[in-house]
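With one protein chain withheld, the remaining protein chains of the complex are depicted in position.
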Amino acid sequence: MNKYKPLFILLALLLIIPYLATPLKASPEEKELKFELMVLSWDGLSVTAGEVIAEQLKKVGIKVEVSALDDAVMYPRIDKRDYDAEEMAYGVDPIPTYFYDRFHSSQDFEGGNNAWSYHNPEVDKLLDQAFSTGDVNKAKELFHRAEALIAEDVPYIPLFLAKDVHAFAKGWKNWTVMPAGPISPYNKLTPIYIYNEDGKDTMVIRYPSAPEPLSPMAADNGRALYYCSLVYDTLIAYDPHLKPIPWLAKSWEISDDGKTITFHLREGVKWHDGKPLTSEDVAFTFNYIKEKKVTGGIYTVHLIRLLDSVETPDEHTVVVHLKSPFPFALHVFGYTFIVPKHIWEKIDEYDWPASKAPEYAVGSGPFKFVKYVEGEYLELARFDDWWGKKPNIKRLIIKIIKEDESTILQIKKGEVTTFRYGLMSPGLIKAVRKDPDLQVVEAIDQWDYLLAFNNKRWPFTIKEVRQAIAYAIDKKEIVKKLLDVGIITDNYVFEQWYGDWANPNVPKYEYNPEKAKELLRKAGFVDVDGDGILEYAPEKAKPTTPSPTKTQTVQPTTQKPTPTPTTTEKPSGPDMTLVAGVIILIIIVLAALWYLKKR
Amino acid sequence: MKGLKLRLRVLRRRVSNFWRIYRTSKLGLAGLAIILGYVALAVMAPYITPYDPFESVALPFEEPSPQHPLGTDHLGRDLLSELIYGTRVSLMIGLTASFISVMIGTTVGLIAGFFGGKVDTVLMRLTDTFIQMPQLPLMLIFVSILGKGILNIVLAISVVAWTASARIARSLTLSLKERPFVEAARAVGAGSFQILWRHIVPNVFPVIFAYANIAVVDAILSESFLSFIGFGDPRTPSWGMILYFASRSGAMSNGFWWFVIPPGLMIMTLALGFAITNYSLDQVLNPRLRRR
Amino acid sequence: MGFKEYVARRLLSSLVTFFLIIVLNFFIFRIMPGDPTRTIARDARLLPEQRELLKKRFGLDRPLWDQFILYLVNLFRGDLGLSFQYRGTPVVEVILGRRMLNTFLLMGSSIAVALVIGMTLGTIAAWKRGSKADIAAIIFSLVTYSIPTFWMGMLLILVFGYYLDWIPISGTITTGVEYQTFWEYAADYLHHMVGPMVTLVISFIGYHFLLMRNSLLDVFTEDYMLTAIAKGLSTRTILFKHAMRNALLPMISVMALEVVYLFSGATATETVFTWQGLGLLIYESVVKQDYPVLQGIFIFMALAVLTANFVADVVYALVDPRIRYG
Partner (left out) sequence: MLLKVRDLRVYYDTVAGVVKAVDGVSLSVERGEIVGLAGESGSGKTTMARAIMRLLPSNARIVSGEIVLDGVDVLSLSESELKDFRWKKVSMVFQGAMNALNPVLRVGEQIAEVLVEKAGYDKRRAWSRVEELFKLVGIDPSRTRDYPHEFSGGMRQRAVIAMAIALNPDLVIADEPVTALDVVVQSKILDLLKRLRDELGISVLLITHDLSVIAEACDRTAIMYAGRIVEYGSTEEVFEEPLHPYTRALISAFPSITGERRSFEPIKGDPPNMLNLPPGCAFHPRCPKAFDKCSKEVPELKEVKGRLVACHLWG
């Protein structure tokens, strides 16, 4: 039987051939104008937008290889600045502190938020000034100047702000819409004012996974923060235009040098366990955060950095001394969850487990913790001694449902009222929009999608290339393909969120493919080999001043069945499957024969 | 030349022998037909797909129409074309993953069975523990270590699923070791490696490959699930990936049955094809069962 | 070697394997790239001092060797560390709480039902080998084996959960209900279990059926079965006394294997139905890179495998007179 061994080896070799024959990455041609675009695989908007961008750039002669990656792969590459370009959503808060994180050169460290390695000393200077002044108007002016510079440089291209699309079950009325939608940690109004026409007094909000950590000091994700915003009070809250409104603090003053903030607390505020809330509790909270270096909450990073000392002249006054002025200091201290001193004094580890919640989860907010059925739901009840307007609903339940589909079916059945996160998939949005059983609320979301370049890597080291890409992208088409779930934006500080913090006169890059081609040619790119993709050949680009006719033939060849370029994993060409499949079948049959022969 | 002719003749006789027995199994024929049908579909994909499955050719979420018999997906790509191309991916993954796992398993089994002693003890202890570990969680853990994507799914499946073939290979090797021709070879003074390579390997592989069928079923099903929960590559449309997109884009809430039912049926039928073939091969090849 | 010695030896070898797995478990998860503090607190802006404190909290600030020793010591104290995704919650608490119970109930009952149905069908089919009923049962079981479980679950939810409204769509209990009696609770729980259980039973049946049928057919070819028939014994005696007892022997190891599922859950079904069991926990931990939890589950699974194996060996030795001294 070993006579057939050679045959066997031959078959084995044949099986390997198709793998070897698959074209691996073609030999890297430095000169070709192409790059890899990372998109986030589980985010439908990111993937779709990436595909559209690739098609649009192909039209001006730029080859884009889209790779849809999981965050576990993508984020480390971004952290290490090991990428060409990426396109996904970044989150924004009610205050534009991200403006510093994204553009200041000091933030270009491994894992830093200046993921595009943008370095501009002038911008650095402006940002430093803007973030160390207590004068809001001066800060705004500095913002405008910095943004104008950034927009000229195009370190990344802002694409659109996602829409927060929420569906409510029938019968529910009177939610508050603000940036980030009706259900968000910044929106303390919806749960207070919402009511049901049919008299239902229990609101059910779906979470895709557990709301943990329940500790307001450890809460570091939207789900946990939303829960905390219901159970814990903050000194200030936000109105529908994200302007600070009095909450626990009925008024406040900021000193002229911006280094002292005085909060005047409401009187007669009670904790859920009946004890009174005083300035002691507020001071304790701030000091606890600073001492324990807690990682949860919304602005704690700034709080730890800024806080010098806290004074409590009387039971209802808190005076905060800052180490340095900060234009958003009010938000940093105002939007911190206040915890009761008499309970937290005893808590050593601020990230206590959920099983401790019944003893520890005492706040002063409009809802109080009732119980948490692990993995199932979290039940909150209206706190009847709350200082403010009594919520219309008596109970608020946070229910964990993993699948979006199941959620929508349950909202249709009326078992669930709405969900925490806005819908991220055009398909689901389409489903809820057309469904007569659902009420759809659309607001601007906190996710801004952007096309980012690694500014340290060729060809993005060339400013003209970045600008050309900006001209070559038709944001309208992207948003249309996304079934209109995005709001186009050209700003780096979003007018829709921050009003006059945004510079209304930033240079805009209207869709103009001809201008893009022109810029690219100026930068030395020309289609040398006639394949529709530009190559870097400055000596050829310059002499022939009139644009070469070749650029006209750039039309994509759509009749070919060749798919858009993809990653190497994809089996390409028919022969591979054919050969491998047939050979494996043959092997199976032969195997059976050999086996038979042995009998 | 003469040797080759002889070999071909022997081969032909064996094929016809095998075929004579196999064809009596109606189920087996059905299974084979299904597999061949899918292979044909995979091979012909570029010629029979009405559209390029990678490009959006219409608006997203179009209902089935003469132009798009199964409608379009969330990017406006033709679902029928995607489904046909998906055959390639799913088939490829199923075959590759099971092939690799069978290779690993056989190697381990051969070594353990042939050398015996401490090597055997250690390898089989490992195999025994792994064989009982639930496969899907293990695959998930591996994917989390390796990262996502088709290639890593293939790897994860292979790394987890090799144990069954290791067991079989070991027991075959053990019984072959006692056969007269091996003893004869030993008596003539053949080295261990030579015996292993010339006498045992050629006899172990055929049986193992017959078993590979069921590994293919498991690989296809595992792949579809891993893709479905989002560990696949969104740019490589396997059927599991289509279902992932369907679920992500609310196909059920929308009532897009054409987005959900066909991919599931495709997975099921292909898996069924291999399962039936495996079952029939087992019936045909297992002399114990044939005797009665 | 006597029975006791046999048991002792098996026990010892199980313990050695367990130790190997513990070591493997530690190092596998240390290969993982990246800074764990990024997974623990998802905030790129964290100040360096915050980062240091986090590392200390999760014991990641020490050298690898120290971490390993600590891991071993803690393990023997029943401490598997802290979960990343459920900040501050001990892994043991995450795994052993309600989730374990959910998985236990769902998997236990599904496996039991599937075993009973599968084995009964298998016995009948084997006895009536070649009949129409046999072939129909074979095709049915092959089809059930080939259905992607998650897909079946999706369809069940749509048809029976939404359109017909017979079963709940997700979860293990109705949210926010105060139960008057335990029975009310149990009824609600069981109602929620119908969907996932049907899915699992269908996906398990085929396997059990084929196994039992093959096992019996194997036994039928044995000479002692011919003897039993020649002896003119009743069909019942032949089937249940002579055939079943022998055919059940290989089923013991299968059952041992399925005991392990009690500790791993059914990821596909649990995800689709949001059945908060260990399967869903594994999925979430993978997505959120919660390595401590994955490590913990890995250990529990290994422990289950080894225990089940050990028990199976002992039961085997007790049931089958031939291998007592194996």
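As written, the chains take the letters A, B and C, and residue 1 is the first residue of each chain.
In this section, contacts are C-beta pairs under 8 Å (C-beta built on N, C-alpha and C of every residue); 3 or more make two chains touch, one makes a residue touch a chain.
Computed from a prediction, not measured in an experiment: that's the story for all the values here.
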In the full complex, displayed partners of the excluded chain: B, C
Hey, which of C:Val7, C:Leu96, C:Ala228 or C:Leu257 is the one touching the hidden chain? C:Ala228
Kindly state which of the options C:Arg9, C:Arg30 or C:Lys241 is in contact with the chain not pictured. C:Lys241
Considering the whole complex rather than only what is displayed, give the residues of subunit C touching the chain that is not shown. 129-130, 222-224, 226-234, 237, 241-242, 245-246, 249, 319-322
What is the set of subunit B residues that contact the non-displayed chain in the whole complex? 20-21, 24, 291-292
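Convention: only the chains that are shown with their structure count from here on.
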Is the way these chains touch best called a line, a ring, a star, complete, or other? complete
Most distant chain from subunit B by Cα centroid: A
Mind checking the centre-to-centre distance between subunit A and subunit B? Centres are C-alpha means, answer in whole Å. 39
Whole-Å distance, subunit B centre to subunit C centre, using C-alpha means? 24
Two or more partner chains touched - positions in subunit C: 154, 157-158, 162, 271, 289
Subunit A: positions in contact with at least two other chains: 72, 403, 405, 409, 412
Contact set on subunit B toward subunit A in their complex: 3, 7, 11, 14-15, 17-18, 21-22, 35-36, 39, 42-46, 49, 52-56, 60-61, 74-76, 88-89, 91-92, 95-96, 99, 144, 147-151, 197-199, 201-203, 205-210, 212-213, 230-231, 233-236, 245, 247-254, 281, 284-285, 287
Show me the residue ranges of subunit A that touch subunit B in the complex, using the header's touch definition. 1-5, 7-8, 15, 41-42, 44, 47-48, 51, 66-70, 72-73, 403-405, 408-409, 412, 425-428, 430-432, 435, 481, 483, 558, 561, 563-564, 566-567, 569-571, 574, 576-578, 580-582, 584-585, 587-599
Given the complex, residues on subunit B that touch subunit C span 27, 125, 128-129, 132-134, 136-137, 140-141, 143-145, 217, 221, 224-225, 228-230, 240, 243, 247, 252, 260, 264, 267-269, 271-272, 275-276, 279, 282, 288-289, 291-292
